[in-house]
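Every protein chain except one is present and positioned as in the full complex.
All chains are identified by letter, namely A and B, in their written order; residue positions are counted from 1 within each chain.
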Amino acid sequence: MNKPKALKILDIVTVVLVLGATAMVFFYAPLERVMGAVQKVFYFHVAVAWVGMVSFFVAAVAGILFLIKKNKKWDLVEVAAVEVGIVFIFITIVTGSIWARPIWNTWWTWDPRLTTVTIMELVYIAYVMLRQGIDDPDRQARFGAVYAIVGFLSVPLTFFSIRIFRTIHPVVIAGSDPSAVGTFDMTPAMLQTLLVSIFVFSILFVDLVWHRIRLGNLANKVDELKYKLQD
Amino acid sequence: MEVIIEVRNLVKRFGHKQVLRKLDFTVQKGEFVALLGSNGAGKTTLLRILSSLSKPNYGEVQIGGYYLPGQAAQVRRKLGVVSHLPLLYGDLSAEENLKFYSALYGLVDIQKNMAEILNLVGLYKRRKDLVRTFSRGMQQRLAIGRAILHDPEVLLLDEPHTGLDQDAANMLDSLLQQIATRGRTIVMTSHDFPRVANLATRFDVLYKGKIHSSKLAKDLPQHGLLEYYQSIVEEIDGGGGKHNGE
Partner (left out) sequence: MEEGENIMENKTSFRKAMFAIIWKDLISELRGKELISAMLVFALLVIFIFNFALELDPKTRSSLTAGILWVTIVFAGNLGLNRSMAVEKDRGCLDGLLLAPVDRTAVYFGKSIANWIFMLIVALIVLPVYSILYNTNIISPALLLIIFLGSEGYIAIGTLLATMSIQARTRDILLPILLFPVILPVLIASVKASAGILNGFPFADIQTWINLLIVYDIVFTSVAFMVFDAVVEE
């Protein structure tokens, strides 16, 4: 039951990378002219948002694979991806709030991205509640897969619907909407820091999901042994 | 005699809990098999798998020459199922319930068939009454009527006497006897030993996820059913083991 060597190495690499990225954010990336220090939240905020959404995509794909192949391991991947996704998106919302407060003078806005991301979070919390409300493990897995798929499909549709309202969310990369407050142009150093952050959080994602899958497997083994004992 | 139900190596797990462990079960055409076992032995699970409502984790199930789960539609056509839930719509009349299920089974000659069935189960007079006004006994009889609408070769009953008083149970039994004589194969789970002793032609003991013994009615002494069951269970538990059934 020991941690596989690869995971041990990955753990160390992840820690190093996260520290490195943090250092980059604070020391390498230049201070933004208008927004100042708080802008530095941006790098991790975007990274964690992006990886969080990929997380849910992974969950939906795992759900589809589970329904087709009926192999329990896909169910475990799905659960792990959802749980990590929930955490990452929560961090997205909180860091978004931290950024918003000094810039837009509000903790919350109803702009499309923030709203959609929060709805997405609610969908996956509903996912967890669905699974918790079902006792039969096979049914839990099937229903989870169905909802992971349905939930993921609804998110882009929600986004488009809300987008057709006006937005005040900074449109950083794609062109510029002059009415978008808080937009800024990125220097190469900033871009590098952003890309590194995204990369680092992807590694963190893999590390966490791997740990979660291991946890799930161990829990399964315990259950198995429990039932063997009962006989 | 032709084998109509063939189950081999059946395994069913709920999570890590093994309910059926490499179960084998064979039924010949025309037999009336009583599956005996205490609660939790796996009777309902086995019946759900046979009725195509549940899929096994492993093993082969063949009914009337068709395999489950691959040829489920063909198997369903040959099966009639009665569980302890009525499977009837309270807001519809007896007639309407039968009409609905006739349509679901793609039957063509609906009216005549329905009238025959209603007469058989003794509910013709109440055919226009809503099912929620029926007593439990009447509902069970109608449920049996529903189950044989499409003239299935096999009838599966899961503890059909549950919740019935003596009179209703007796009526049910005479109905079952009538149906049995038409060459149908019947598999019934029960833990009502005295009642089942008079109905079945064969008794199988389901204990700890396997069928451990099978005895023909004619080989069993009068009133010897309970003893037979207990002796099998004791044997499996290794003499001195506790029996946790009725």
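Definition applied: a contact is a pair of C-beta atoms (placed from the backbone, for glycine too) under 8 Å apart; a residue touches a chain by one contact, two chains touch by 3 or more.
Computed from a predicted structure; not experimentally measured.
**Student:** Can you list the shown chains that the absent chain is in touch with?
**Tutor:** A, B
**Student:** So which of A:11, A:32, A:138 or A:223 would be touching the chain we can't see?
**Tutor:** Looking across A:11, A:32, A:138 or A:223, the contact with the absent chain belongs to A:138.
**Student:** So which of B:10, B:34, B:79 or B:176 would be touching the chain we can't see?
**Tutor:** Checking the options B:10, B:34, B:79 or B:176, the one contacting the hidden chain is B:79.
**Student:** For the chain left out of this view, which of B:3, B:104 or B:216 touches it?
**Tutor:** For the chain that is not drawn, the touching residue is B:104.
**Student:** Would you write out the residues of subunit A that touch the absent chain, in ascending order?
**Tutor:** 67, 119, 122-123, 126, 129-130, 132-135, 138-139, 142-143, 145-147, 149-151, 153-154, 157-158, 160-162, 164
**Student:** Spell out, residue by residue, where the missing chain touches subunit B.
**Tutor:** Subunit B touches the missing chain through residues 48, 51-55, 72-74, 76-77, 79, 81, 83, 85-92, 96, 100-101, 103-109, 113, 116, 130, 146, 150-151.
The definition used in the following text is that only the chains that are shown with their structure count from here on.
**Student:** State, to the nearest whole Å, the distance from the C-alpha centre of subunit A to the C-alpha centre of subunit B.
**Tutor:** 50
**Student:** Please output the residues of subunit A touching subunit B within their complex, sorted ascending.
**Tutor:** Spelled out, the residues of subunit A in touch with subunit B are 136-138, 220, 223-224, 226-227, 231.
**Student:** Using the touch definition from the top, list the residues of subunit B that touch subunit A in their complex.
**Tutor:** Residue list for subunit B touching subunit A: 14-18, 208.
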